[in-house]
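Just one protein chain is left out here, and the rest sit where they should.
Our next item is chain A:
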Amino acid sequence: MKIDELAQVIAADIPEGAYVNLGIGQPTSIARYLKPDSGVVLHTENGMLGMGEVVPAEEADVDLTNAGKQPVAELPGAAYFHHADSFAMMRGGHLDVCVMGAFQVSADGDLANWHTGAPDAIPAVGGAMDLAVGAKEVWVMMTLFTRTGAPKLVPACTYPLTGKACVTRVYTDVATFLITPGGVRVRETHGLTVEELATRLDVPLLAP
């Protein structure tokens, strides 16, 4: 499944009227597939509710950007607020869903998405840790395997954590997983059987 198709799958799962934060990178593309009548309100951590889509350079306003610093549109009903309010909104449990990218997710829902731990890497965390502890639902959007074929859904994260036991769903190009108290449940697969999937992961899988 291509990233655009995956974005459509996630967009279709976002409840009507939800307040949602889409992380920088791939999750930003989900906004394109939200139905205009869904009533979904997008939050951007730099201080806005009612954020519209990324706009072309000729329509850019330097004072109006998303968390990835791309120029965006303002929708009717938008509201602006300062950073402490924006993160109070996140930490205080007011956001219904956030969708973030990830380097790794563990079977217990631990999230690693800010630092590879490589000695020459410059770490950057941004708002990921606040979102991880704050949103009611933390969904991850990622490829299931790295470029070298290593699984990113793992028994325990080897990269430094962003948050513990926070992820509730993992949307990947190969399958969608639900992280439940009983274990990792496969909700659906795209092109592989659950048995084939199980041979490529070190995580026990519960059938759909």
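In the analysis below, a residue touches a chain if its C-beta (ideal position, glycine included) is under 8 Å from a C-beta of that chain, and two chains touch if they have at least 3 such contacts; residues count from 1.
Operating definition for what follows: contacts and distances are computed from a predicted model.
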Omitted chain per UniProt, picking from "Cobalt transporter ATP-binding subunit", "Aldehyde dehydrogenase", "3-oxoacid CoA-transferase subunit A" or "FeS assembly protein SufB", is "3-oxoacid CoA-transferase subunit A"
Answer key for A:40, A:90, A:135 or A:153 versus the chain not shown reads A:90
Contact residues on chain A toward the hidden chain run 44-48, 61-65, 69, 74, 80-84, 86-88, 90-91, 110, 115, 120-130, 133-134, 160-164
